[in-house]
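Certain chains of the assembly are absent from this excerpt, and the rest are unmoved.
For clarity, chains are labelled A and B in written order, and residue numbers in each chain start from 1.
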Amino acid sequence: MPYEVKIDAFEGPLDLLLHLINGLEIDIYDIPVAQITEQYLMYIKTMNELKLDVASEFLVMAATLLVIKSKMLLPKHEEIQDLEDPEMIFEEDPRDELVERLIEYRKYKEAAQDLKSMEVERGLMYTKPPSDLSEFAKEKQPEKTDMNVSLYDMLAAFQKLLRRKKLQRPMTTKVTRQEISIETRMTEIMGELNQVNGRTNFNDLFPYPTKDHIVVTFLAVLELIKRKEIDAEQQENFGDIYVKAVTVKEGAEMIGHH
Amino acid sequence: MDIINWNSILESLLFAAGDEGLSLKQVAEVLEVNELKAYEIIEDLKKDYDSDNKRGIMMVQLAGTYQLATKKENASYLKKLVDSPHTSTLSQAALETLAIIAYKQPITRAEIEEIRGVKTERPLHTLMAKALIKEVGRAEGTGRAYLYGTTKEFLDYFGLKSIEELPQLPEKAEDEFIQEEADLFFEKFNETINS
């Protein structure tokens, strides 16, 4: 059963890349390709392991990143220097095309944010339907002339109606979403691990087939790995992943990460 | 000292409620005051409308609800608005009604009015006169109200081969669900990554 959650979390490979670049707080014009590629691939891999549906665009981008990475390792043949005119220093950077795409995409991603806030702002205003003015109309048959409206006009009218939120008696109850926090799930996972002598099959950590639960569990595992409270191991490629608790010796120094 | 601007809030509420109006009880509930206070606020706004001749709206009490309506003395201008040549194309009211019929046919006038929240006699009249809709039968039960549906002219006019060719309405519920899930994931993912 493929989950599209993941794909929707990032709008596409460009969105994911922007996210990784922002996370590293690096200059978009000087992307450390090796590092970004590694993170990108790790992300795709985890998604595969979770059997989340990875759209083909993500894989195409992975290939592109690998090509750029290898080009970066080549000596720069194409560097042409015209010493008389420093403006003419021409160096083809294998990253150029990608950077340009990222910048172009980022522009519209930001514009989408603007639209989002305009949408919210507009949502604060309520309008009313046109009044029924039949009492003011003369009894005459409307002529069957050119109405000059299109299907879009009809659709737009309908959307307007839907938007003009229907008002009714105040509701007292609101449905609240049952949320499991990552923290809670982390504690649960550590508990589960202790019950099975500290080691379990990764897949066994996902007993509930709900998207929420899977996503939260996955992130809880990531966080636990980051905090070095658990370790993940895989015997062979494509083999099952096992998760085990890292036992901390009594009195061990936990200061500093390295 | 009243810091809350009751007049302004009540006017907003009545304006948005349109022809459906609001009962005293509803006003009290939304404003979170008792009914006596709600009544005072209503009377206060009503007096404002009546005493200020720069206002073109007034408050009326109809079928147990309070509603806003245009002042009678401006009726001649409303008549001109109805007759204005610019309103000769299909009005928003007519288009809305047409869309509801197209997507929900066969449907009665009462059902259309339930959806729109306003009287729909005139738009139905216009649409019938333009041959875009017709009576297609009678509903079961008491009253045996007319059922409306679209016509062949409707399809011709909008260049549709059949009614199935109408653009699909977005599955609102589904869209929202996916978006919520995505938001949740993204939020959690960020929490983890950035922590």
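The definition used in the following text is that contacts are C-beta pairs under 8 Å (C-beta built on N, C-alpha and C of every residue); 3 or more make two chains touch, one makes a residue touch a chain.
Keep in mind that what you see is a predicted model, and the values were worked out from it rather than measured.
> When only one copy of each protein chain is drawn, what copy numbers apply to the whole complex in this file?
A x1, B x2
Assume only the chains that are shown with their structure count from here on.
> Starting from the mean Cα coordinates of chain A and chain B, work out the distance between those two points in Å.
37
> Taking the touch rule as given, give the residues of chain B at its contact with chain A in the complex, in rising order.
Per the touch definition, chain B meets chain A at residues 12, 15-20, 26, 29-30, 70, 75, 78-79, 81-83, 88-93, 95-96, 98-100, 102-103, 115-122, 125-126, 129-131, 157-160, 166-167, 169, 178-182, 184-186, 188-189, 191-195.
> Quick one: which bits of chain A touch chain B in the complex? Just the residue numbers, please.
Residues in contact with chain B: 4-6, 8-10, 23, 126-134, 136-138, 141-142, 144-145, 147-151, 153-158, 160-161, 165-167, 169-170, 177, 182, 211-212, 215-216, 219, 222-223, 226.
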